[in-house]
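Each chain you see keeps its place in the complex, though not every chain is here.
Here the chain labels run A and B in written order, and each chain numbers its own residues starting at 1.
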Amino acid sequence: MGAVEDRLSELGLTVPDVVPPVAAYVPVVRDGDLVFTSGQLPMVAGALAATGKVGAEVDADAAKALAETCALNAIAAIKSEIGDLDKVSRVVKVVGFVASDPGFTGQPGVINGASELFVKAFGDKGIHARSAVGVAALPLDAPVEVEVIVSVRD
Amino acid sequence: MGAVEDRLSELGLTVPDVVPPVAAYVPVVRDGDLVFTSGQLPMVAGALAATGKVGAEVDADAAKALAETCALNAIAAIKSEIGDLDKVSRVVKVVGFVASDPGFTGQPGVINGASELFVKAFGDKGIHARSAVGVAALPLDAPVEVEVIVSVRD
């Protein structure tokens, strides 16, 4: 295991199997030095860890934990493409979509669950630009979806 | 016509004229090897093919067909920039926005209308990473909007 997986292991986390796409696409595409993941849902062992809208059925703390799960699935997708996670030279951009009750405006705190995992896993290379938005609904009634672009140096 | 347009022709599809932007931007920008399209609406001959929210006024099957129209308009935008669609080396990333009733969670099936067209048109080069989300509303009350990043080799 490389340094990134060592850090995840210290957090009690292992890189899961890649989540199969819900539909006609692949989890990750590399183009040159950039790796783009598909939007990752909080799937654990093949099922959503929770469903519902944040600010209604799902509270902000639970949603933050789900965002971490999305990020872990994104890391799995990246690993499936590049093999060794230590080849990630920068987490460039994260977009976090939070299925939100219209009255819920705490999207940044929710998506911190993903952002903080990227920093814990990749160190300074994990510090990224980010957008967090509250959407009307997500696939399969997922509360959170996270996509990421990373840069890779072989 | 190149191979990509031949495949579209076999599907009974022709690349339409580029949809003029609704506002102060252009349909497509190339930077280096990457081509970024603007968000494409399901415009046909200058008018939206349908309006309304998916899961309310628009059902999932109709929305899937609209997503295909968005993808065809994205292909038109790309062609306007690069001339020959056979220069597309990879469809890298697709984001599909579905104007969704909050109770509608079938966004993946809807955006498959776009994803499947990219694969039919570009073959293996059309297989992409993707995010699908359900949003509150889209421009002009469009049910679907699709943006895409492709990589080009001259």
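Things worth noting here:
The working rule: contacts are C-beta pairs under 8 Å (C-beta built on N, C-alpha and C of every residue); 3 or more make two chains touch, one makes a residue touch a chain.
Just so it is clear, the model here is predicted, and its values are computed rather than measured.
Total copies of the shared sequence across the full complex, per this structure file: 3, with 2 shown.
Everything below uses one rule, namely that only the chains that are shown with their structure count from here on.
Centres computed as Cα averages put chain A at a distance of 24 Å from chain B. Those residues of chain A that touch chain B in the complex are listed here as 21-29, 31-32, 36-39, 53, 95, 97, 99, 102, 135-142, 145, 147.
For chain B in complex with chain A, the residues that touch the partner chain are 33-34, 90, 92-94, 99-109, 111-112, 115-116, 119, 127-136, 149, 151.
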